[in-house]
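Structure incoming, see below.
With one protein chain held back, the other chains of the complex are shown just where they sit.
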Amino acid sequence: MLRVAILLAGVTLFLSPARAQDFDALLPGLAGGFAQQAETVERLGALGDPRAIPLLQALADARLLRLADGRIAPQEGATPAEGATVIRINNRVRVALRGALGRLQLVSPDPAERLRAADAILRNRSAEDIPLLEAALTRESRADIRARMELALGGARLASPDAAAKRAGIAALGASASPEARNLLLAARAANAELLPEIEAAVAAIDRRLQMRRAAETFFQGLSLGSVLLLAALGLAVTFGVMGVINMAHGEFVMIGAYVTVVVQEVCRDIPALQPYSLPLAIPAAFLVTAAIGAAMERGLIRHLYGRPLETLLLTFGVGMVLQQIVRLVFGAQNREVISPDWMMGTLILPGGIAITQNRAWIILFSIAVLLATLAAIRLTRFGLEMRAVVQNRRIAATMGIRTGRVDAMTFAFGSGIAGLAGVALSQIDNVSPNLGTGYIIDSFMVVVFGGVGSLAGTLIGAFTLGLVSKVLEPYAGVVLAKVFLLVGIMLFIQRRPKGLFALKGRAADQ
Amino acid sequence: MNAVALPDGDSTTGLYLDGVSVVFDGFRALNNLSLIVEPGELRAVIGPNGAGKTTMMDVITGKTRPGAGIVRFGGRDLTRMDEAAIANLGIGRKFQKPTVFDALTVFENLELALKAPRGPIACLRWVLRGEARTRIERTMAEIGLTERAHDLSGLLSHGQRQWLEIGMLLMQDPQLLLVDEPVAGMTDHETEQTAELLVGIAGTRSVVVVEHDLEFVKALGSRVTVLHEGSVLSEGSITHVQNDPRVIEVYLGR
Partner (left out) sequence: MNTRRLILLGFVAVLALLPLLNLLPEEHPLHVSDFLVSIIGKWICYAILALALDLAWGYAGILSLGHGAFFALGGYAIGMHLMRLIGPRGVYGHPVLPDFMVFLGYTELPWYWLGFDWFIFAFAMALIVPGLLAGIVGYLAFRSRITGVYLSIITQALTYALMLAFFRNDMGFGGNNGFTDFKELLGMPLNSGHTRAILFYASLASLVAVFLACGALTRTKYGRVLTAIRDAESRVRFLGYDTTRHKLFVFVLSAMIAGLAGALYVPQVGIINPGEFSPGNSIEAVVWVAFGGRGTLVGAVLGAFSVNALKTWLTSVAPDLWLIVLGCLFIAVPLLLPKGLIGLIRRRGETKP
């Protein structure tokens, strides 16, 4: 509502004082004879002042009154005010009203109405609309409506009998990247044989731009998938790569992170002060919850099975199964709804018409932030130092006074906590259901295997490579076949580099 | 830096290493190593920790691929073969840490090592015939494990496991034996017996022994190669290397 008011103010400001005076001077004409009414309506329509819209609309609906004091105003309420008379119109005035209202909608304070008006002009393009559109374009501030109007303007020029206007239209359409402009140009080919070379060139230019946009959008989708894979695989890289423990329950940790987001949101719903911050609050909450579960699992179960990787794999799979079923029993099997905050909703249109969904853009940033935080934790903190020491040589680390058991538990908790963070992110773009994690776990294992175990750089590059490659393949092969191709590709890749992109070499790698 | 002349011996017989280098993440495990072991020769290799002894064994047996250099046995290029192919060429290896198959009996361990067709179908159709059985039994007697023939090898003592592994090496009937620290954890008596056994084996086949124990190396009475930082520091008789000042400095003097 507020936005409309501001827009209205903006539009009004734009009008020159002279026009405002014209507007006021014209109004009495609405109450004159039918011929004067029709002329006034047409002039108001040409004037392009949005204030005329409610008046003309009221006139068309037989709700415009001449008040006792001579002023003209729309009727309010069910019956006319005392002393006021309803202004009558005839068919000629009605025709004029239809045209004028259609034109005035282009400057309506309601953006949806302006868009509709531009669409209407685009549908039945005629040269008459050219000055109108030109006038409306000088006032229009919204990019999407401007684009629409420009398209309509191009179409209208193309329909004009004047060759120069046609050329201008072709050039304008050719400068866009819209499939509709392309269709307009293609449709105009038959009627404009003499302009064929220009039209063809314009179509080719549009095709080039469309292709670029598709490539950019595919790239973005790849980045987006890659960031999701990165989040899911990062925790895995820590537990699997650094500790040599394969955690098949990792996907369930991700799922639990998503459910923590749901719970935090529901708690915040009851406390209005916290409501806008539910998502930022969910981040530490999810980290702590999953980290606690991870630490408990390491101390309680996995610790007893070090050096027996296959048994660990089965055990963690069992833990995952139990967690998944418990969540299913507690929260139900159906999807839970997560409401994204306003600042994450909507679509961002980049220059060139590249559409980017905001929440996915945020997740890309979030994944990079989590990666940097992980890196910092490993490189810069005391805990990271102890962790690296234990990885390199457990026995010597122990003799140096490092409590290796505690480091194990903390490393595992850390990796599991990252899984929880991944869950927070996934809750924004995927259905939150008990089997949320299952869909990602195999892909993230592939990332770790592909990138090389124990290398965060490998995880980063692996995740984004896999994300990009699958998005590039998908249009040609479909989602499923793309997955199959990717799997086969990784199998073949491991033939060349059995230890992944970033392999550890030397004696340490043999252990 | 290398006072020992590059070997210019025959590369078609025996073991022939020339200019072999291996680099792990910037660390030079082997640095331009050259070594010749003649057919039938017994050779002891000594050197401090990290001198590249085990890496040298890994290169010969195909576990590690060298970054540069020539590795040949009987004229065949070993750098292009995998572990199994190298083993079938007649190179047997005893590991530093004895690795026998704990879930199999002593007899079965030896039977597995016995030189015979190695393919899956051949193994499925394998029947233990008299001659092979005699060989296994003879070897068992040689390594003193006859009484434990049908015990799981997981139940053997450390020394017995070392002997079992040597027995497995013999069953392979190799032309070259690579023996990594064979007497670690053995009693003096067992050490003596092992030295006798190895000396007995040499002559018909080449034997390379890596050892820390100098008494044992003396008991072998063979040529000695001293490795240091991935290359040969000194080579000759035990008295020769013991008196080499560089050897004293890096190894014996400590």
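All chains are identified by letter, namely A and B, in their written order; residue positions are counted from 1 within each chain.
One rule holds for everything that comes next: a residue touches a chain if its C-beta (ideal position, glycine included) is under 8 Å from a C-beta of that chain, and two chains touch if they have at least 3 such contacts.
Quantities reported herein were computed from a predicted structural model and do not represent experimental measurements.
Among A:G33, A:P179 or A:P309, only A:P309 touches the chain that is left out of the view.
Remark: the omitted chain is touched by one listed residue; of A:Q275, A:Q325 or A:T347 this is A:Q325.
Contact with the omitted chain, checked across A:R116, A:R299, A:R394 or A:K483, is made by A:K483.
Although one chain is not drawn, its touching partners on chain A can still be listed: residues 246, 301, 304-305, 308-315, 317-322, 324-326, 328-329, 442, 445-446, 449, 478, 480-481, 483-484, 487, 491-492, 494-495, 498. Residues 61, 63, 82-85, 87-88, 92-93, 95, 99, 101-104, 108, 111-113, 118-121, 123-126, 168, 172 are the ones on chain B that touch the missing chain.
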